[in-house]
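Right after this comes chain A.
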Amino acid sequence: MSAETILETQGLTKEFKGFVAVNNVDLKVRRGDIHALIGPNGAGKTTFFNLLTKFLPPTRGRITYNGTDITHERPAQTARRGIVRSFQISAVFPHLTALENVRAALQRNLGTSFHFWKPERSLHHLHGRALELLHAVDLQDFANELTVNLPYGRKRALELATTMALEPELMLLDEPTQGMGHEDVHRVTQLIKKVSQGRTILMVEHNMNVVSSIADRITVLQRGAVIADGPYAEVSKNPQVIEAYMGSTENELQGAH
Partner candidate 1 sequence: MSTPSSTVAVEELPVETPNAAVARHGQGMNKAVRFTYLGLLVLALVAPLIGLYPVFVMKLLCFALFACAFNLLLGFTGLLSFGHAAFFGFAAYVTGWFVKAQGWTPELGVLAGVVSAALLGIVFGVVAIRRQGIYFAMITLALSQMVFFLCLQAPFTGGEDGLQGVPRGKLFGVLPLVDDRVMYYVVLAVFIACFLGILRIVTSPFGQVLKMIRENEPRAISLGYEVDRYKLLAFVLSASLAGLAGSLKTLVMKFATLSDVHWSMSGEVILMSLLGGVGTFFGPVLGAGIVIGLQNMLADKVGEWVTVIIGVIFVLCVLAFRKGIVGELMAWRERRNAKR
Partner candidate 2 sequence: QAQTGPVRIGFITDMSSLYADIDGPAGAEMIKLAVQDFGGKVLNRPIEVLTADHQNKADVAASKAREWIDSQNLAMLVGGTSSGTNLAMAGIAKEKKRPFISIGAGSARLSNEDCTPYTIHYAYDTVALAKVGGSALVKAGAKKWYFLTADYAFGHSLEADATTVVKANGGTVVGSVKHPLNASDFSSFLLQAQGSKADILAMANAGGDFVNAMKAAKEFGITKSMKVAGLLVFINDVHSVGVSNAEGLQVADSWYWNQDDESRKFAKRFFDKYKRMPSSLQAADYSATMNYLKAVQKVGTTDADKVMAELKSMKYNDFYHKNASVRADGRMMHDMYLFQVKSAKESTTPWDYYKLVAKVPGEQAFTTVAESKCSLLKK
């Protein structure tokens, strides 16, 4: 495996009671890329993510991360290795402040999380870094706001900040712009672009505007199997992809949005 490749799957397969949701997928993600995973509904994208993050055990196949076989690790182990996922639905701690949300992630690397005898003060030195991260997603003004009270788009931004706090090498984003208004879609797209500096991003997205504007590479899944792989320009012309996913060619670029 070349040093270029951060994540590789070989023959990755997931069957549900005889139904093959992910079928023999060989995928290489290059370090530093924004890699998009697209495909029709039910193609197996979310399942594939679930396999990578260990929320589901694979039926067959191997997952290699930075040269190590991580196929049989537990979810939390994988997360500590630097593979971090965001959820399809927004995932924040609603009754913590924005700052505390980010701190929650920073705290993990401190190694004091089982220390029930230490005061909360022992976490205060994390606030600087937390504010920095909030700043990166334009949330510095909301640091002490309870997260429930934030609008949807801000929550997504917060989630990204939290995810970044884990210093992930590889971020997995499942439909990061789903349910967002145009403004927010734009904001989040730029955010992804911004945070992709120095890390790798693998994302599922149905909004072709987003994909075409930021993805370096695209893999198309259909019925669990890879049908195309390459840069956007190339893949979007693939007749099989158009037929299975994009629909009539006129809509090619606008996609759904």
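The working rule: a contact is a pair of C-beta atoms (placed from the backbone, for glycine too) under 8 Å apart; a residue touches a chain by one contact, two chains touch by 3 or more; residues count from 1.
Selection rule, in plain terms: all candidates are chains of the complex that A comes from, given by their letters.
All values reported here derive from a predicted model rather than from experimental measurement.
Of the numbered chains 1 or 2, all belong to the complex, but just one touches chain A: 1. Chain A meets candidate 1 in the complex at residues 53, 74-76, 79-80, 84-85, 87, 89, 91-97, 99-100, 103-105, 107-108, 110, 112-120, 122-123, 144, 146, 162, 166.
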